[in-house]
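What you see is the complex with one protein chain gone and the rest in place.
Chain naming follows the written order as A, B and C, and within any one chain the residues start at number 1.
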Amino acid sequence: MINDKNSQKIVDIIQNFARQHSIWVLAYGTGCGAIEIPPTMTSRYDAERLGVRGAATPRQADVLLITGYLTTKTLKRVIRVYEQMQDPKYVIGFGSCTINGGMYWDSYNTIKALDRYMPVDVYINGCMPRPESVLSGFAKLQELIQAGKADGAKKYKENLEWYRTNQKKVIPNWHMPEYNW
Amino acid sequence: MKEILYYTWGAIVSFVVAFSVGITYMGLNRKITARVQNRYGPPWYQNFIDVIKLSSKKTSIHHGVMQHMGPAFIMVTSVVSLLVIPILNGNKFFPNLNFQGDLIFLLYIMVFGPLGMALGAGQTGNPNSAIGVTRGLSQMAGFEIPWVMALVALMIQYKTTSIVDLMNVQVESGRWLMFSSPFAFLAAVMAMLGMFRYAPFDIVGAPQELASGPMSENGGKYLFVMMSAGSVFAFAKLTLYVDIFMGGADNLIILVVKTFALYLIPMLYGITSPRYRTEQSVRWFWGWPSFFGLLAILQAALF
Amino acid sequence: MREKATTLYIGPQHPGITGNMMVRVKVEGDTIVKATTEVGYLHRAFEKLIEKRNWLQSFTLLCRFCVPEPDPVEESYARAVEEIEGREVPERAKYIRVMVLELARMASYMLWYGGQAGSLGLYTVGQWSVGDRNYILDLFEELTGGRVYHMYIWPGGVRRDMPEGFEEKVLKTMNYLEKRLDDYDDLMFENSIFQKRTKGIGIIDKAKAIEWGVVGPPLRGCGIKHDVRIDDPYEVYDKLDFIVPTHEGGDIWSRAQVRRQEIRQSIRIIRQVIDKMPGGEFYNKVPNPQKWTLPKGDAYARTEAVRGEVGMYVSSDGGTHPRRAHFRGAAYVHGITLLENLLVGENLADISAIMNSLGTCPPEIER
Partner (left out) sequence: MEEIKKAAIEKITTHFREVTAEQHNGNRVDFFIGKEEIPAILFYLKDEMGYNHLSHIACVDWLEEKEFEIVYIVWSYTDKIKIFVHTRVDRENPVMDNVDMIWRQANTYEREMKEMYGIEFTGLEAPEEFLLEDWEGPPPMRRDFDTEAYAREKYWERPGREDARDVRETIIERTGEELPDFAKKYKR
């Protein structure tokens, strides 16, 4: 009965609802965007209304919020953190500098487009994005989860070769465990 | 045969009740905390959603057998202690496994979970987990002393080691034990602050110090089991307090009211307190709470 | 018998760290025996990029140097440029600059309240103060157009005049915040657990403090009264009446006390500034920025930020672009050599509290 198609559908609906309304964000301020996270979490904006909550370790988190530019040194850690997270997991690119480099377009130490190195589900533009835009980014992510379209992790697994090639191009000294889940 | 079925049914029902009430309390905690902090806060059923989500997460970490056993130990502890604790007066709807000496049994079984967790956390290899477990065990050494003293005082005073007997004493005399042995109640409530691990005693999983302590490597389904076990255990502990000190409850509504009133103590204290360091916490428990425990024993022995 | 030492990595992904950096600590039991800071996770090569921008374009980069309080960096750079060129700043602009700097100081202290209380597990104060900080950010938004990054102070004055009725709004916010500060005190400074956790922890040696390069609230927390605003007065600070608070002890508690009194002094300064605000021009216009050249020379301008002295060394070769702009943040000293010194012998549980009390801000170390 549990393998029946219809009951699987019901399970999917319940699970998607739960995933949609319980978003645990990894507490990792990778860039200057981290300064707008406290206002987003506190009164006036209060993201906890939407079920958004901080998680202390990658094992417990659902969303990796890349708050701004990534230097190559951080990129290595971010990839490691992302691979430690458990499915289903999502990535939100936060700020213009994750989209096209922003004002760091000619910097020798920051990557210019996040989605070459990691699968991004939602981008929030602006430098820096206001808490309202952060909330709308979360709302967009919820929409995508509900529609079952937030499949960044699946994309990452399918195109692991491609992502690895790109990552290894900017990280010269690559010694990381294999990604196998 | 019929009796066994009856007991099984009772066990399942009490588990479901404990689970939902416990999770609701956690949700209310978040809501009330948010209101104190000038926020709107999540809905009260937020923790149900969290639990469902955690159970739906895939888990593909493997650190060894003991890591799987850790959450299981906690769950076993919660369920067993729930089964031993009578939920309502007179065992009308929730027949539980009460026997003479169950207070002593409870004292031991309540330590079993953290020990199991220690084994599990040790195997994950995360230094934060190891440190968190050490802290948890030291803190337990702190609050176990006033807690045991309070219980021993009751055992001496009423010459029984059965919870049901203690409940009957209160029903017959019409006087709650929190009034007839106030020092035992004080010591026990202060020990309860430590058992709930809210601030200022949230040193085990202090995020700023240890990420999340013993749970660092446990996400998804492990965390689901731990959260459920935690909420069941919270309800079991509150029920135990209500049973021993507040005259038990005749029906579920009274039980919920009484347990929630008790639950407000650690919660509100937690919202307005920073966190102790480990040795400060242990010293706190060996201070006033143990003193009250001693007074309770004296009271029981002398009067 | 010595216990076996374990190495712990606090960061870069760790809720207790103040930003994206790492402290590698060696612990025996709960006591730290060695601490090493590792930075570089936020290195964006700002100073290289500024060499490629012209004098005005650099301001978009400058405010990203230290995110919690960007204005002192702009102020330092603007004053260094003015010193090289010899450009006069109108009196009104000076007063507006002081107001902006003090508002920024307040906003940053509100964030510090959150960090310091949060590092000890008292989240309620953090939630209150970070929520109330939005009122200051609203003022910034009306004045400059940006919540966090302002790019408001620039060479020759400020970018815009104050909008109509802005003074009243500032005063209203100040009155509100003054009331709220008492609430924070009740919950934070009156709390016995908070006192137990902060007194006698992370002590800076008073005799060594100046030599180690300690500046700002940590220095004043040792009982040494040094503040760039009175030692080396800039803008109109010499015309204003305010106290530089100090506190004996050199531990987290005294640093917190200094900050607690300083935020009240900021309110006092803002009230005076609004009271004395002169009329007239707010901007001494610079020529076409694409062709604007500065004479050959160099300058070093210092500003008192919440973390201490921040300075900017600017060197010009007579062209349209800076030859070199080198930033000195307080965390450059506090976050590396001082922190490594302070952590030795402390409890593992206090790392986060000590870092917050020093105001360690990794982006200003790495730039």
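Definition applied: contacts are C-beta pairs under 8 Å (C-beta built on N, C-alpha and C of every residue); 3 or more make two chains touch, one makes a residue touch a chain.
Keep in mind that this is a model prediction, so the values were computed, not measured.
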| item | value |
| --- | --- |
| Chains in view touching the one left out | A, C |
| Sole contact to the chain not displayed, among A:Val25, A:Ile111, A:Ile124 or A:Ala150 | A:Ile111 |
| Omitted-chain contact residue, chosen from C:Thr7, C:Asn175, C:Ser192 or C:Thr337 | C:Thr337 |
| Selected from C:Glu142, C:Asp161 or C:Asp232 as touching the chain missing from the view | C:Asp232 |
| Interface with the unshown chain - residue positions in subunit A | 72-73, 76, 99-101, 105-113, 116, 166, 169-173 |
| Where the unshown chain meets subunit C, residue by residue | 36, 39-40, 43, 45, 47-49, 51-52, 83, 210-213, 215, 226, 231-232, 298, 300, 302, 309, 311, 313, 315, 317, 323-324, 326, 328, 332-333, 336-338, 366 |
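We take it that only the chains that are shown with their structure count from here on.
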| item | value |
| --- | --- |
| Centroid spacing, where centroids are CA-atom means, of subunit B and subunit C in whole angstrom | 44 |
| Per-residue overlap in subunit A, given as positions that touch at least 2 other chains | 27, 42-43, 56-58 |
| Per-residue overlap in subunit C, given as positions that touch at least 2 other chains | 14-15, 127-128, 131 |
| Touching residues on subunit B, where the partner in the complex is subunit A | 30, 34, 37-42, 46, 49-50, 52-53, 56-61, 205, 207, 211-212, 215-220, 223 |
| Residues of subunit C defined as touching subunit B within the complex | 6, 8, 14-16, 30, 117-124, 127-128, 131, 187, 191, 193-194, 196-197, 347-353 |
| Footprint of subunit C on subunit A - complex, ascending | 26-32, 34-36, 38-39, 41-44, 54, 56-58, 69, 71, 73-74, 77, 81, 103-104, 106-110, 127-128, 130 |
